[in-house]
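I have placed the structure first, in the form of structure tokens, so that the comments after it can refer back to it.
Missing here is one protein chain; the remaining ones are kept as they sit in the complex.
== subunit A ==
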Amino acid sequence: MGSLSPLSFLWGLLLLQGVLRPLRGDPVFIPPFIRMSSPEVRASLVGGSEDVTVSLTPLQIKEGVLPVPTCGGLRNETGDWNLTVSPQANMLEVTVRWKRGLDWCSPDETASFSEAPCIVQTLLVSASHNASCLAHLLIQVEIYPNTSVTHNASENMTVIPNQVYQPLGPCPCDLTAKACDIRCCCDQDCQPELRELFERFCFSGVFGGYVSPPSHHRCAARTTHQTPDWFPFLCVQSPPSTSPFLGHFYHGAISPRHSPGFETHSHLDLRDFFADASYKQGDPIMTTNGYFTIPQASLAGQCLQDAPVAFLRNFHSVCTTDLEVQERDRLIPEDMRIRTTGGLVTPTVTYEEATDLDKLITSPDTILSAGSAPRNVTVEEHYVFRWQNNSISSLDITIIRAEINAHQRGTMTQRFTVKFLSPNSGGEKEFSGNPGYQLGKPVRALHTDGMNVTTLHLWQPAGRGLCTSAALRPVLFGEDASSGCLLEVGIKENCTQLRENVLQRLDLLIQATHVARRGNSDYGDLSDGWLEVIRVDAPDAGADLPLSSANGMCPEVPTHVTIRILTAEAGAVEGEAQREILAVETRFSTVTWQYQCGLTCEEDKADLLPLSASVKFINIPAQMPRPTRFQINFTEYDCTRNELCWPQLLYPLTQYYQGEPRPQCVAKGLMLLSLLMLAILLRHPWVGMCKAWSSASIQH
């Protein structure tokens, strides 16, 4: 027993040493790799003792291969780098700094060099103890020229006038850049010919650009009332630029003092108080219960159930609703009253029954009959507003309903249209914009056989997605779209029949020979901006192709049509970009299709051939080419780039010197000139001239 206890003690001692050994680790740099983009960088050496030596070595990278890190590099080779080691608690802080500072890294005048880094190096920081390496820190240096530091002054001098006398926004009604704002006479973008059109209807007052209060004391004031006899002599004839209320916005606290005096004639503005229900374009239409709402598509694409209807904004929305969700508690159309000027408008409601529910309902189950538990759903709602001036005169509502089973599951497609008609729009065809196309409006087209009004179409399948039951919807300007349907193909059809059938389906979408260039092209005049539709690769229906193949395969079946529409911005009207169509191209794509049977080819079975159509709008930008970097401006006489400015030496005759306001320059020059003249006159130069003249006459 006595011999065992020293052995166990020895084992415990060995075990304790083994446990304590991993706690004393090697020193390590945190972080171990640094990407340096500023002139100074710091790292921490953790786990080292006091006698650790830190050194810095620039590495020479050869073909992207890092050399084996060696320890104990010579300190003399640090070059332009400065290494600082400062002891902290339980660690050493290592700082690497670039010695030359920022001035060494100044960009050149040419812009092409400022993109390249001016310092690209790799540094190795090593920690060693008694000539043995302990840790390494790799620093990748990439320092770019700092242009914001060296460019102290901007070369584009923006002269901001004194706000007291010239507000920064001297024309408050100038709301559109590079476009003439109508009735804004202080807008500098308005041409004189255009300004003459609305010169008598300019915005008056402060928001029309007249920052000074209007005064009827001016001689130029066009007074409508009778003026007193002394008015021609006591009227103010100084220009408005000397008004004491310049900078009315700037001071704010200054207000004109309209104290009543004898024989003061002030304008009495009779304000007309219009009715509350006067509508402007875009105003929401009001009913007796609040807003008049119809489901409309939002910008995100989903349908908003309670979107207000805007005055004079026609729309056509298609919404998909879940049949399991109960319809919203909508107002009964007969009880609705539209609020307008001069009273209320009672709408005229017409109901119709919808047929062919296969086109409307998409259901995983079969469509149940509505016999046992009927339920009415709204399929389509069409609203026609008739308006005059700023009021609504009548509203016609057409509701198309359908009876379905109350337990029917699936989704249903609903359509809502709102149209605004005026008494002047009797039988005219609708515009898609005036003159440019508006986004979301149908692309206007016509067929020269009979000059039929038509448009390009896409499918809108419902139910089982068959082509026979698919409806057509127009191609809308600016909206890329893609749609398709399924064509039933019988087993007895040969390839020629199939191709003819498919082409007939696809031609239904593009029954047009011409497309309108603008939104308001005249249908009766082909020379009024109508473009011929370019048809590419319309394949012949089996002229060179075999009737059928042994395996039931049909090559060259045109199953896809692509409509490409080139658009461009052709100018702007009142700041609105006007888009027009430059060209339209339709192109067919063919596939090799094979009839797919099941285990056995049955006679009455039919396979499905997918057809598709897509529309793509390609915008051609109208931009001026940007000037290249090789265009050098002549800057010898540019006063902002040279130290010597020749025109400034002619001060105060020229206006190049801007150190003082120009009136002060002229005043000082004139004072100097007057002093010079005074000095000349006080010396009596004519006395000398008389003496010289008299002496000359004496000599003669």
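As a convention for this text, a residue touches a chain if its C-beta (ideal position, glycine included) is under 8 Å from a C-beta of that chain, and two chains touch if they have at least 3 such contacts; residues count from 1.
The criterion applied here is as follows: contacts and distances are computed from a predicted model.
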Can you pick, from "Transmembrane protein 216", "Alpha-soluble NSF attachment protein", "Mitochondrial ATP synthase epsilon chain domain-containing protein" or "Rhodanese domain-containing protein", the UniProt name of the chain not shown?
"Transmembrane protein 216"
Contact with the hidden chain, among A:28, A:46 or A:236, goes to A:236
Positions on subunit A contacted by the hidden chain, ascending
213, 215, 217, 219, 232-238, 242-245, 254, 256-259, 261, 264, 674, 678, 682, 684, 686-687, 690
